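With one protein chain held back, the other chains of the complex are shown just where they sit.
A and B label the chains in the order they appear, each numbered from 1.
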Amino acid sequence: MSAGRVLLKRELSLAWGGGGGPLLACGFFLALTAIVPLAAGGDPRVLQPVAGGIAWIALALASLLSLERLFERDFEDGALDLLALGPLPLEAVFAVKALAQWLAIGLPLAVAAPVAAIALGADPGWAPLILGSALLGSLGFAFTGALGAALALGSKRGGLLIAVVVLPLFIPPVIFGAGALEQALTGLSPWPALALLGATPCSPWR
Amino acid sequence: MDIANGSHMIGRLCIDDLGLSRGERVLFHGLSVDLDAGEALALTGANGAGKTSLLRAIAGFIRPDAGAVRFSEGPGAEIEPETARARHIHLLGHLEGLKGARTAREELAFQTAWCGRGGIDSAVEALGLAPLLDLETRKLSAGQRRRLSLARLIAAPRALWLLDEPLAPLDARWRAVATQLMQDHLAGGGMVIAAVHDPLDLPCHTLDVGAAS
């Protein structure tokens, strides 16, 4: 088994174990989605126009989940030394960890996004577009988020610090992702926005 | 024991005029040591003298103020530090990098696969880990955790062992076993650098890190 796969397997087992991973992410996502109509009123005429946007906000916030532990836990218990002595350069370790983060958190969130949008009154016909843009967007969130998590390493106030560092970096994916929905809604082609969205996971290497 | 991982291995380690500091404090400077295959080096010195920092500098985790650490296969055949780190060095620190929620078997299998290739069976036997394998690592005692970490050195052969207080949590029986494992490693052409408080029970050079400055 190649080193990358060995590491990915371990990262996934760590992300899924301990109650993290899909359950937590989807629970948070669902709670956020459910609280919007409670705060803004359940009238579909109010909710429908912003359904896609709310799903994107929820996606961005839920993507912040468990970022704090992504590198911190390996730093605290010494596993980072072990990872640094492995066959992969640290850049590749970073990429594998970000990918595992996406598989455990981003992917389930992206699948939940169309459900949330429809529950908020979006047209079910938009589901494939919402799913596609959420898949790309969550990939962007995972990689930029991992960058923020790596930068905040060793600080004593991980969670909020990472949110403050990372949320501004989340702006481009949010603009392109919600923009794709907006353009499709007004009859324009969503592809340019989706293409830009697809480029956002590369941002840690720019 | 076959340590040759791939086609080549470290035959010589040169620490050349090394200077290290931690924060503002200079730990030592002008430290030079050479180590050949089959040799062991015990690092002694008071707490805070810089034994751990020296080990981490050899592994390439700390950038030295001055000097360099060089690895070579033999005369004139240098090994890049990145290559040495990726293939030839084991570092066993105070923190063992074990994940509490995973079982000893999962952790050992991952560490072995990550550091090289090889089965875990002989290491499990050498360190008496069989009854512990299905326990989650957070349920292990300090000595058991250390034995689990030592197992990775056996299971994934690498030439240079950097050990930080390797025997401290072990009882007399397992100290003897671990010492024997180090001797076997040396006999197979490996190298050991260990930070210790009690002298190692094997033929080795000694370097007093505190006195080097």
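The working rule: contacts are C-beta pairs under 8 Å (C-beta built on N, C-alpha and C of every residue); 3 or more make two chains touch, one makes a residue touch a chain.
Keep in mind that, in the parts below, contacts and distances are computed from a predicted model.
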(message) Leaving aside the chains you can see, what is the UniProt protein name of the one that's missing? Options: "Methionine synthase", "Sigma-70 family RNA polymerase sigma factor", "Heme exporter protein C" or "ABC transporter permease".
(response) "Heme exporter protein C"
(request) Please pick, from B:Asp16, B:Glu39 or B:Glu136, the residue that touches the omitted chain in the full complex. (result) B:Glu136
(message) Which candidate, A:Ala34, A:Leu160 or A:Ala195, sits in contact with the chain we can't see?
(response) A:Ala34
(message) Just checking the interface: what residues of chain A touch the absent partner chain?
(response) 17-20, 23-24, 26-27, 30-31, 34, 37-38, 41-45, 47, 118-121, 124
(request) May I ask you to list the residues on chain B that touch the chain which is not drawn? (result) 100-101, 128-132, 134-136, 138-140, 144
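By our rule, only the chains that are shown with their structure count from here on.
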(message) Nearest whole angstrom, what separates the Cα centre of chain A from the Cα centre of chain B?
(response) 38
(request) Would you tell me which residues of chain A are touching chain B in their complex? (result) 1, 3, 6-7, 9-10, 13-14, 17-18, 73-74, 76-89
(request) Spell out the part of chain B that touches chain A in their complex, as residue ranges. (result) 59, 61, 82, 85-87, 89-91, 93-99, 101-102, 106, 110-111, 113-115
